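Here it is, the structure in full.
Here the complex is missing one protein chain, while the rest keep their positions.
Order as written gives the chain letters A and B; numbering starts at 1 within each chain.
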Amino acid sequence: MEKEKLKDIIQSMISDVEILTDKQFLEVTVRTDQVLKMAELLKNSSETSFDYLFCESAVDFNDHFMMVYHLDSTKFRHQIVLKTKIADRENPVVDSVCAVWIGAEYHEREIFDLFGIRFNNHPDLRKIFLDNDWVGFPLRKDYTDPINIVER
Amino acid sequence: MAEEIISGQLEEQEFSINMGPQHPSTHGVLRMVLKLKGETVKEVKPQLGYIHRGIEKMTEKLTYPQIIHLTDRLDYLSAHILNEAVCLTVENAIEVEVPERVKYIRTIMDELNRIASHQLWWCAFGMDLGALTSFFYGLRDREKILDIFEESCGARLLVSYNVPGGLMNDIHPNFQKRVKEFITYFRKKLPEYDALLTGNPIMQERTKGVGMLTKEQAIAYGVTGPSGRGSGFSCDVRKHQPYSAYSKVDFKEILYPEGDTFARYKVRIDEMWESMKIIEQLIDNIPEGDYTAKMKAVIKLPVGEYYQRVEAARGEFGVYVVSDGNKTPYRMKFRSPNFSNLSAINLMASGQKIADLVAIGGSMDFVIPDMDR
Partner (left out) sequence: MKFNIYDFSSFTSSFDQLLMENFSPFWAVAIEMVLIGIAILAFYAIVGLYLVYAERKICAFMQCRVGPNRVGPYGFFQTIADLIKLLMKELIPIKNADKLLFNIAPFIVIIASFMAIAAIPFAKGLHAVDFNIGIFYIMAVSSIGVVGILIAGWSSNNKYSLIGAMRSGAQIVSYELSVGLSLVTIVILAGSLQLSTIVEGQRDGWFIFTGHIPAIIAFLVFLVAATAETNRGPFDLAEAESELTAGFHTEYSGIKFAFFFLAEYMNMFIVASIAATIFLGGWMPFHVGGWEAFNHIMDFIPPFLWYIGKTAFVIFIMMWFKWTFPRLRIDQLLTLEWKYLLPINLVNILIMAFVVLTGWHF
């Protein structure tokens, strides 16, 4: 489905979104508290039918986090990027989308482990790669580790 | 300890056991904590992180040509395909057109890599099930592909042959002859694999109906590659988002709807046939030309985000780059196929026996460094 048509459909689902059409995929940015609702609508609506979450990641811009969800539809074969900005760096929290796409479980554990973003209603939120007693979140930009990271 | 990780209380007759990081059949450092009742597996909890090297953090300090060498070490059995993923991301971002010759050679090397990876999978799968002879037959044939790689790329396994803009060096003059010899040889040997394992009633009983994964579950968990196609999930990136020379070749996407271990097994065997078909269509028609496009000495991606999907031997591999205009990426994320494939193992293995868990793990074909990055 072309980006313009998708943009109209998504605009009609939730009004408070920002949609950009000039990037590689259609980019939809929602408010943090509407992520779960947007995810459900995108998956369950028969016009969009985004049933395949192929990548979930987080990016650390120095004053906020950005959660990025790359979605694909096996029916229509169109892709979009769903983004949400988490402004609170001290205590970043967002809803988990495991109820919509169960494959997000491992991705969210990884983001919790490496960024420190907590997910509400996650079935099993615990560290996945690092030891349980690791202090700090390595993928954040302000992470320093004098022993393991060598700054040139 | 194993007991702390198992969720819930252990009922009577249940016990927890560690299929520890060192185990002959987990193919890498994967620790699985099992909750068993007699021989039946009630719950599987994989513990990752034994080979976590922080590759995503490292990429933030390396230039793009340097990052190619890191991607080798992710899914090392599809090293060429993963190198190509990063190169394609960079080439699409700076909008440089690679020569046709490069596209053809990359596709041929991809498919050779895929065959080599599936050969190693076949040997290890047979060995897990107990047919120890299959290990040697698969490796004997794989040596021929590794010799071809060594001649042209300089390395057998971790090739690093792609650079942004093209290839590091042109192919060896013997390349076409050797590849054609290999195809003729392997076409005779592949039916031997079928005769040894596929038709064997013991093997069929061990794998049919074991480790069921329906199509909806595969889509929900993000299980791609031959494991997903064995459940009927049509996810081949080479068909849906073609790259390199894949739009020019004619090949089938292998789908089997049953969703059990035997279906996943058959998908990989049939994929080896399809890969040979692709190579045959390309090997005689490699166009003349440069082996690399003109690139600047220092590669800087424009500000923005870029995503490239490729079909690695185990599933869909993705490279997500957030660039702020410098010569190193601001954030680079690798979408690893094995990571998503592993998330489905609790669903597939619960209720089966331990021997089935080994067969399921073998059919999903895990490579642990790709999970841990």
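Note that in this section a contact is a pair of C-beta atoms (placed from the backbone, for glycine too) under 8 Å apart; a residue touches a chain by one contact, two chains touch by 3 or more.
Given the structure is predicted, the values throughout are model-derived calculations rather than measurements.
Seen in the complete assembly, the chain not on display touches B. Of the candidate positions B:Y137, B:Y246 or B:Y320, contact with the unshown chain belongs to B:Y137. Within the set B:A155, B:M168, B:I183 or B:L196, the residue that contacts the chain not displayed is B:L196.
Take chain B: the residues that touch the chain left off the picture are 15, 17, 23-25, 39, 126-133, 135-137, 140, 196-197, 200, 202-203, 205-206, 353-356, 358.
Everything that follows uses one rule, which is that only the chains that are shown with their structure count from here on.
A separation of 25 Å divides the Cα centre of chain A from that of chain B. The touching residues of chain B, when paired with chain A in their complex, are 7, 48-49, 52, 54, 56-57, 61, 219-224, 233-235, 240, 304-307, 309, 316, 318, 320, 322, 330-331, 333, 335, 339-340, 342-343, 372.
Here chain A touches chain B in the complex through residues 23-25, 51-55, 57, 59-60, 68, 70, 74, 77, 81, 101-103, 105-107, 110, 114, 124, 127-131, 138-139, 149, 152, going by the rule given at the top.
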